[in-house]
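In what follows, a single structure is set out as structure tokens and then discussed.
For this view, one protein chain was removed and the others were kept in their places.
Now for chain A:
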Amino acid sequence: MADTLPSPPESRSPSPELEHNENEDNLTRKLDTLLEKYLELLDQYTALREELSKTFSAGFFSLAQAQRASTLGAGRRYGEECYDERMKAQRRVGVSEDETDEHHVFKVDKVVRVEKEKNSISVEFSTSADESKPQEQAGRQSLQATVEVQGEQQEKKLRPKQDPAHRDPVTWFGILVPPALRQTQSHFVKATEKSIPELLSIDSAMKSVEAEIWAVRDELGMLADYDENAETAKHAPKQTEHDKQLAKEQIYTVSRRKLASRPAHSKSHLVQLSE
């Protein structure tokens, strides 16, 4: 059958209906693959959510134990009144782009050396970079170089010996650290370094697949079924019509660009799920 179908993409084929069907089949298969992938991500998301809840519960439990055995004195708690107001972040966020897929990967890592003063400068820099167009590579690089030099100079001048930035937060509450408070810390470190960035990375991947799914459904002309549902869904966030339109347009334009690059190969047993 395929032999009888010379199919240059733009020209009219002798049997447009056949070609149309084939195209639709391809899209349906693509939709299946995407849905399958999406369900796998959803599964990971649910597992990570459970893990995060457990870690937080364990953390809260240890903190409550620490409060009960508190050595701080009457009426004082391990809480806001003891925070060191000079604190500097010792765990920071790193974002990268996934190599195979177009989503963001989050990481939270401990910084070994905190560079004083550099942060406030780089904040200023990031604001100006946001306003400028991303194409202005050269200008931006030179700006970044200047910023780093300034940061290093100030760091040398201003870094005191007992830098509060290097002080372990667990010591904010006194020299004698109860073991329960250390346990609290280790639970929250686990949540911060593992569960939280992993959840956000999965969420980012899910968003990316969602955009593709909506785009394929759009091409298949299935949107009307979902749009009405989506707009009237009781769980839908209370957005204005304008916001919804904007969000949708964003999703469709981004994902159309990606569509061509993905191969479609899968069984079609997942279509029912979308009904």
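One rule holds in what follows: a residue touches a chain if its C-beta (ideal position, glycine included) is under 8 Å from a C-beta of that chain, and two chains touch if they have at least 3 such contacts; residues count from 1.
Following the convention adopted for this analysis, contacts and distances are computed from a predicted model.
The chain absent from the displayed complex carries the UniProt protein name "H(+)-transporting V1 sector ATPase subunit F", chosen from "GMP reductase", "DNA replication complex GINS protein PSF1", "H(+)-transporting V1 sector ATPase subunit F" or "Rab5-interacting protein".
By the touch criterion stated above, the residues of chain A touching the omitted chain are 38, 42, 45, 49, 52-53, 56-57, 59-60, 63-64, 77-80, 83, 85-95, 97, 102-104, 106, 108, 110, 116-117, 119-120, 122-123, 125-127, 129-130, 134, 140, 168-170, 181, 184-185, 187-189, 191-193, 196-197, 199-200, 203-204, 206-208, 210-211, 213-214, 225-226, 229-230, 233, 235-239, 243, 247, 251, 254-255, 273-275.
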